[in-house]
Structure formats: C-alpha cells, structure tokens
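Note that this complex is displayed minus one protein chain, with the remaining chains in position.
Naming follows writing order (A, B and C), and every chain is counted from residue 1.
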Amino acid sequence: MTAATLDNSLKASSARGSAARARLLRGLLPALSLALVLLAIAWLNPRAISYFGFSLMLNLAIPIALATIAQMFVISGNELDLSIGTFVGFVGCVTATWLKDAPLVGVAILLGSIGIYALLGALIHLRNLPSIVVTLGMSFVWQGLAILVLPKPGGKAPDWLLAIMSFKPPFVPFPIIAALLIGLIVHFGLMRTSYGVILRGSGGNPAALRRAGWSLLKTKIVLFALAGLFGVISGMALIGITTSADANIGNGYTLLAIAGVILGGGEFVGGRVSPIGAVIGALTLALAASPLLTFMHIPPDWQVAANGAILIIVLAARVLISRRER
Amino acid sequence: TSGKKIAFSNNYAGNSWRQAMLDSYGIVTKKAVDDKVVAAADVFTTADKEVPTQAAQVQNLILQGYDAIVINAASPDALNGAIKQACDAGIVVVSFDGIVTEPCAYRVVVDFKDMGKQEVEQMAKFQPKGGNLLEIRGLAGTSIDDAIHAGILEGVAAHPEFKIVGSVTGDWDQTTAQKAVATILPSLPDVVGIVDQGGDGYGAAQAFAAANKPRPTIIMGNRQDELKWWKEQKEKDGYKTWSASIAPGVSTLAFWVAQQVLDGRKDIPHDLLVPYLAFTQDDFEAALPKIKEGGVATHEYTQEEAIAAIKANIK
Amino acid sequence: MPAGNVDIIRLNGAEKHFGAVRALDGVDFHVGPGECVGLVGHNGAGKSTLMHMVAGTLTPDSGKIGVHGGIEDNYSVSRAQQLGIRCVFQELSLCPNLSVAENTRINHASLTGFGWRRKAAELIAAKLDEIFPGHSISASDIVGDLSIGRRQMVEVARAFTVTQDRLDLVILDEPTSSLDAHTAGQLLAFVRRFVADGKSCILISHVLGEVLNNADRIVVMRDGKVVVADAANAFDRDRLVMAMGGAEARQKIAAQAAAAKPGASPLRVRARPATQKDGTDLVARAGEIIGLAGLAGHGQTDLLLAIFGAASRAKAGIEVTAPVALVAGDRQSDGIFPQWSIAENIGIRSLARLRNGLLISPQREAELAEFWQKKIGIRTPDMNNNIFSLSGGNQQKTLFARALGSDAQIVLMDDPMRGVDIGTKLEVYDLVREEASRGRTFLWYTTETEELDNCDHIYVFKNGRIVANLKRDELTDEKIIQSSFGDAA
Partner (left out) sequence: MALMKSLVAKPWIWSFVGALLVWLATIAFTGGYGGGGMVTAALSLAVFTVIVGVGQMFVITLGPGNVDLSLPANIGLASAVAMKVMGGSDSMIVVGLLAALACGAAIGIVNYLLIWALRIPPIIATLSASFIIQSVDISYGRGLQIKPPPGFADFANWQISGVPVLAMLTVLFTVGAAVALQRMIYGRSVLAIGQNIRAAWLAGVNVGRIRFLTYTLSGALGGIDGALLAGYFRGANVDIGNEYLLASIAVVVIGGTSVAGGKANVPGVWGAALFLVLLLTMLNTFGVSAGVRLLLTGLIIVGVITAAGGEKAVR
C-alpha cells in the first residue's frame, strides 16, 4: 500500500510537473518575443547592436516600462487604469515647470497626485465602482490639468534629472541597467515580500482575503498608490529624456502600458501578473514600434501597417511555441 | 551632395494636409534623387502624433546614419532631447510646420500669429459693421494653436467692433470641428463670422446649415472642399471671404534647406520665415482647378526657388 | 485561561435573514473543549450560515456570541483568529494565482520578514504530511494547477497550521465533498487525533457515516433551526435521516431495481483514454448507467471532458452518437453563471427548445424551472432569485436540473453529488435510474463508493487509464480499492 501510494504520488507529481513546465514556458515567452525583435534588428542594422545603439533605442523605453509597471499594479487588483497615459503627461508638465522653478511646490504636487491615486483606489473600493469609468474620467482630468499647467509646449527638466537620464555607465548602457533594476525591484516587492502576496491575493480571490481578515480597502489603496508612484517616476523619466514637456506627451502610454502588461504574460483578472514580464513586454513594444520599423524601409503608406504586422508576428511566433497549451 | 542621405521624420499621415505634404515631398525628392542631387530621401511616418514615438524615431534615424533629418515635429520643445542628440552626431536637422526650438536645428517658420491677425483684418473688410465672432481652435496644448489664437486676439483688440462670443476646440479636424460647432450653435447668439485655423471651415458651414442658422462669413483654410463650397456660395449670392493656410509644399523647402546646408553653405540663418499661402475673392477660383479632389492648395519649391527664399532671409 | 469545561464558543438565539429568507431562526449552539460536533441537515438548512457566525465572517441579526466564556460584542474574523477559531469554508477560499505556501501566509499575519517563504513552506508541508501522508503536493505548486481534491486538502491542512495565535476549534464545512474515500479516511483519522489532544472540531458532512463514526455529539438542523442535538452514539443512520427531514432510509434497492437491461441496445459512447495503451474501450449503450471509479484525479474527469468535446467536434478514439449534457462537480468553475437567476441557470442548456419563433419564451423558461424545482426540490421562494442565494447543495441540484431538463440522451456526471444532502441524493438516484430506463445513458464519475451501487458497469481508473472493468455483481469495495492501488490490472 505504501509503495502503491508512493508510485501514485510520483505519477501525479509528474502530471503537475508538466503544468509547471508549461507555466515556465509561458513565463519565458515574453523574453522570447524580445529576443526575436532584437535578432531582427541585429540583422537589419548591425550597427544598432552596440553601446551607443542600445542607449538610443532603449532610453525612451524606460518611461514606457515604468508606466507599464504602474498599470500592472492596477491590473493585479483586477482593475484597469485608462488614465495612466494622461497622468504621465501631467507629471511631465509639472516636472518641467514647478519641479524646476519651485522644487518644493513641485514635490508637493507630485506627492499630492499620488495621494489622489490612492483616494481613487479607496473610492473605487468603497462605492464598488467600475475602475474603467473612474479612470476614464480621470484621464480627462489629468489632461485638463496638464493643459492648465502648461498651455503651450515648453518648460525645462531640472538639471539633476537631465544628469540622471544621461548617465553613461561603463560597459552596459543605462537603459538596460534601469530596466533590470525596475524589473528586479518590483519583482522583489510584489512577488517576494509577504505583503506582496496579499496584494496579488486581492486579485486572485478577494473573498478569501476578506475571510482571512485582510482589509481589501487597504490593498486597493496600496495598489493604486503604487500605480501613482510609478506613473510619477515614468513622467519624470520621460521629461528627463525629452528635456522639455508637452501636455499631450503621454497620451499614447495608456494603450502601450496595457499591451505591455498583457504581452508580458499578465492577465486582466485573477491577479496573474509578472513584473519582469511587464518590463520585457514594454521593451518589446518600444523596439517593435520604432527601431525595427525604421530600419525596415517601408513605403510611407504602409509604415503604420508594418507596426501592426510586427506586433502580430511577434505574438504569433509565441503561439507556435505554446500551441499545445489550452 | 550626391552622396548624402536625407530622412524625413513625420508623425502623422491621416489628414488631407499631411497627404498633400507627403505628395509634394515625394514629387520633389524623387526628382532630386533621380538627378543625383542626393543619394536618398526616405520618408518615415509614425502612427499617432505621439511625441515619444517621434523622439524614438529620430534616435533611430541617427543610428541609421543619415546626414540630415527633415522633420515636422509633434512638439516644439519635447523633441529637443532627441534633436540635440542628432546634432551632436553631426546630423543637420531642419524643421518646418511643427518646428523645434532646439537652437542647433533649422526652422522653416510660417508666421502663424500674423495669419491669425490677418483673419480678423480680412473679416473687418467683409463685415465692416462688426459683430459677434465664433472662434474654432486647433489641438489644445500645441504651439501653432497658441500662436494663431494669440494673433486672433490681437486682431480683435485692434478691431473693437468684433467680439468673440464663443470658442470651441476643433482639433484641426473637420469632424471634430463640425461636432463642436453643432453643440454650441443652439445657445449661440447670432454670429457674423467664424475665425478658425484651417481644415475646419467646411465642417462649420455644414453645422450652420444643419441647424438652419444664417450663414456667417467663414474664414477658410485652402482645402479643396472649402474653396469649392466658397465658389458655390459666391455663384449663388456673391458670398465673400478669405482663405489662408501654410502650404503643404513647405516640406520641399525644408528639404532644399537641408540639401543646401549639406552642400556646405554656412550663411543660412537658423530661422527662415516663409509666407503662408492665402487666397482672396479674386484669385481663389483660378487656383481651384489645380487642387485635386479632396486635396489642399500647395506650392512645391524648386531648388532655385528655395535658394531665392533662403536669400530673402539673409539680412 | 480556558478553564477545563468552559465552552469554546456559544451562540444563543442566533437569527439571520437574507431578504425574505430566514436562514437561521433562533439557533442555540455550542462547542465544548475536546469534542467533535457533527452538524447535519438538508441542503439550505442553515449549516454554513451558522458556521459563518462562528467564524466571524457574518454577524447575526440578533443573538449573542460568547467565546471561552466571555461575551463578544465586536466579533470579527480577526477576533476569531486571535481566539483560536478557524474555518474551512464550503466554497474554497484559496487564491488560485498563488502558491500553496503563499496561500498559507494569507492566514497568518505573523508570517512576515526575512525567510517567511521558507517558514510558510515548511509549515504547510509539515501539516500536509501529518494529515495526508503521501499527498504529493509541493509547497511551491500554484493552487490553480491543482485538482479540486488537492485544493481541498491544502485548505484543510492550512486551517490546522499554527504560528502565533492559539488554535482551539476548527470548523470543517463539508471537507470531504471533493476527496476520495482514501484521503477522506486520512482526514477523519487526523480529526480524531486532533480531538483526542483536547482540541475541538465542527464537522459538516452529507455523508452520514462520517459524522456518525467521528463526532462525539451531533446537531441536526432543519429549516434554520436546530431540531435535535444529542450524543453521537444515541443516533443511528435512520434516526439521523428522520431528524433531518424524513427521507426514508433505503439501501441497495438500486441494485435490484434495474437488473434487467436489454443486452444489445444501441451504442451511445465508445471512448478510449488518450494514454490507454492496451485496447480497452469504455463502452456505454442506451439505458446504461456507467460508473467511473478510482481515486480522485486519475483521468476520469479528463475522459468525460474528452467525450463532451467529441460530441461537437470529431475526435480520434472517441465515438459519440447522441447529444450530450454534463453535470459539473466543481460548480464554481464549471457550472454556475453567477449573474443569473436560478431559472436562467437551468434554461441555458435548453434554449433552442424554449423558443417561440426566434425569441426565448419567458413563460416556457419559467415552466421548465418550476417543473424541476418541484421534481428535484430546489429550496427557494422564487426561481428568479440569483443562483448564489441558494445553499451549496441546492446550487448543485440546479446543475442536475439543467442537464436532465435538456434534450441530451447522454448525461456525463463529474462527481456531481458534492454537497448534496442524503435525502436529495436518494431522490436523484431514483431519478437517474428512471431516466436510464427511458433510454438515457449516464456516465457517472464518483468518489463515493456507495454511489457505484447504482451503476450497471464500472470502469476503474488509475493514472489516466482504465485498469479494471467490473460488472455490478462483481462490485465490492475491496475490488475497487485493489484496482485503484494495485499494479495495472
């Protein structure tokens, strides 16, 4: 009987081992997409695969990665943030104006905006509101505020920010170091710490969390505040690169950030997200949308289409690999 | 400059003005390449009027090894980081329409503020008694919108008989403009004229017709449908107005400026002022047949015309 | 602090209303130290609601709660936790996106700081080893990857883990509903050891034998009231059934009733599991009830799903000749439409027949629902209420009604009696036999050996393969267990 049980459990664990392998494979898919895009770039323009090339190609991917992380926090609580793009734009405008001219006021405004994010989380939880509507409304609010702060493009990034964003470390380009840091720090915070478990659990099974005595109000506030925090960092990083601001500068980030989370293996519900995947997803999107496209020399009419086709090919290649799943 | 490569960075291709701009650019540069004036003149368009996307595009053009970049920028300031990197890499940058403020770049500038002011001056001719005006503005938060608006305000200040009683945002887009006008019309007192930024005159006319309101004097923006509508109205009852816009063919002037700089000319000023293209009651009908259906009035520069235009700017 | 014989928990006059429904109608209930209280009652009697009061997840509309002799005015989950009361809820409370260890952390606020992952993993692994030796669950497994049976094992083990807070009472609300006989036995043996150590336990189950054999005291609920409470040895099965609501005890009538079956009725299903290497097929003919036996998670559900899929799209190795319906056992993920009323949940499988022209007729839909409410006894004042207003067992009955009310000639049942009370079970057995005699074919996977008595033919599964093929007259517990554990037959 004991031998039989043992044999039995071995078989069962091998069945689950295959589930774990499938999971691992799925976890590697984002990296695979990135590798695919990098290979294509190396083939089209070998010059791009260099210290200088990576610095240029990837530095604008950093704010996208940060915005994607912000979106990922919201998605891991089963919500969606349609305002992250205009929020990044708003932060950019504040960074290029107040933060430079009156640093204390600037810091206060940015902290206050993180506070507003936290309040939104509380509002959404307490009134049981659909986050997609609330954040849709907020996307107008942030854009309106951005235009009021900066009625026409301009402003200037604070010098310290410019210095950070143009930092040139030896051997490894800054954007790669930054991406690694972002991925690893958030991975540690969300996937490894004991409160990170609670945050993800609030997306996985909120009722179970409540039954275990946790406050869902608090988890929602924390997730939204983290989204606000990373949105602020994203906006500042963006302005550090572009050097000056524009009220419409972040508008495209909302869709990019959602797509980055999904490309990185996240799911809209169930608290299934991956910080490292999200960063890789953001890098892939950034590379596929611009460098790859620029290097391909497509006729102007069809350049936009090529952008879509690249996305489709990158994702379809994943399917060939994970065909047997599901 | 027969070995030089010039790239064109564009951030949007979805409206008739941009299409005309690309057409003009294509015609002129194809000939320049065929004549071996330059080695290549490639066009790069991004999808979405996004600043970060265009900044990334400029950076990738640097990596591609172009000698010059002609750019219609999504933002005058926010691309400065990327433009500076291009200059540092020894690349000549020439901006037009959507210009960039980075000092190392060249700017082919249209005096939008003057254009706004002229609109009111012209309006004063057609509506000497003055009256209420409706303003249709462009894309909020952009410098061109800001400049034309400032010009219009200046014009109204100089003509106290006019009063702006309503202002809507049309995003330089006929559909948005028509929708915005349609929503404000029911509550608007009678207006004698509409001052706008180009591309929205026809939509405004449709909105007035749909609401059965009397047709005001609408400043036009050189689109074929606008001029055609103007012609119809003129034939019906002698309707008078004025039309102005930046010519899409300015892209070709920017191209020639880049070529001239690459050719080693050191005397070209970084800011080049070119006139906007305007039509009056007398000359618009002559221009109309030359604009293709659904297109925009334009003017393509030859190398000689470009050199002349540059010379006009050297004091 | 807890003096020898002070009750761990005591509720007096607990009442709870959900809208018009009186789920609890003045219940007095207590649990003493070192005792295992069995709680039984028909579906919807109020057992789970009562347990929610004990666990602090619901507050009674009126009534008093006392713990360890002191009155609790602001009783809550975290208070219950501090006072040493834990609950394994009927509807599983694990986060599917987290690992087993991470799910353990959720129940222990003190598992923080450096090394918490290792601590949590060791804690749950040790408890699983203690309760379910040979369980083959790893602390790093993601819960969503586990079968429902293993999830239930994890949840039970988690409730018994101890860190900072004391542990005096564990509530087990139908803990064995998704476990096979072997693991259920392991759990109940553990519960006896636990109680012998002086701790307490509340055991809810619809398998009366489990309660009779393991509880010290049995409380019977009916319609929101406690009707009898007495020492366990004062009950036998018949008295228990009588107290619950009077379904008369019947045994093995099944075996006799459906003896004569036409030998060569038309073939309905011929299927071979994907991993089957010898030529063994599962064969089902019209009017047959086919049992799928063996330990939980050995390929029975997979084969049912393969057959279900083959009905709409041809599949190699599986032949299906008539429309198919499925009664899900894992009702939350496979069965229920949470936004819908009970009637809509029943009607979804029969939409084509409920139409009047192009439109679904609300009247016919209501008729179908009424018919099955009566036939299968779904306890609700209004079939237009949301499905979640039903107790767990009644939700399961709704799924039966959906399948039996459809035009399907083949009904696949995936351990469908989870949480169904004894009275209803007997009624459903009758119903299944009656439908079979009219020519319907049933493929019935079950973890309860008793239910196999109703089958004409039983296939025993092991590691995704059929290892034995038993006729009903060959059927004994030993045979099944022997085939389930022995080397491939």
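Here is the rule we go by: a contact is a pair of C-beta atoms (placed from the backbone, for glycine too) under 8 Å apart; a residue touches a chain by one contact, two chains touch by 3 or more.
Predicted model, so just to flag it, every value in this text is computed and none were measured.
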item	value
In the full complex, displayed partners of the excluded chain	A, B, C
Contacting the left-out chain in the complete assembly, out of B:V38, B:A180 or B:I219	B:A180
Per the touch definition above, residue among A:P46, A:P169 or A:G308 touching the missing chain	A:G308
Options B:G166, B:G201 or B:G221, residue touching the unrepresented chain	B:G166
Touch list for chain C against the chain that is not drawn	308, 312, 325-326, 328, 333-340, 344, 348-349, 351-352, 355, 358-360, 362, 386, 388-389, 402, 406
Residues of chain A (touch criterion as defined above) contacting the omitted chain	80, 82, 123, 127-130, 132-134, 136-148, 151, 255, 258-259, 262-263, 267-269, 301-309, 311-312, 315-316, 319, 322, 326
Where the unshown chain meets chain B, residue by residue	13-16, 18-19, 47, 137, 140-141, 166-169, 173-176, 178-180, 182-188, 202-203, 206, 210-211, 223-225, 292-295
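Convention: only the chains that are shown with their structure count from here on.
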item	value
Most widely separated chain from chain B, with each centre as the mean of CA atoms	C
Centre distance in Å when chain A and chain C are each reduced to the mean of their C-alpha atoms	41
Inter-chain centre distance, chain A versus chain B - centres from mean C-alpha coordinates, in Å	36
Centroid spacing, where centroids are CA-atom means, of chain B and chain C in whole angstrom	71
Chain A: positions in contact with at least two other chains	none
Multi-partner residues of chain C (each touching 2 or more other chains)	none
List of chain C residues in touch with chain A within their complex	55, 57, 76-78, 81, 87, 89, 93-98, 102-103, 105-107, 109, 111-113, 116-117, 133-136, 138, 141-142, 145-146, 295, 297, 463, 485-486
Chain A residues touching chain B - in the complex, by the definition given at the top	45, 47-48, 52-53, 56-57, 59-60, 63-64, 146-147, 150-155, 238, 241-253, 286, 289-291, 294-295, 297, 300-301, 303-304, 307
In the complex with chain C, residue positions of chain A that touch it	1-2, 4-6, 8-13, 16, 19-20, 23, 192, 194-195, 197-198, 200-201, 203-205, 207-214, 270-272
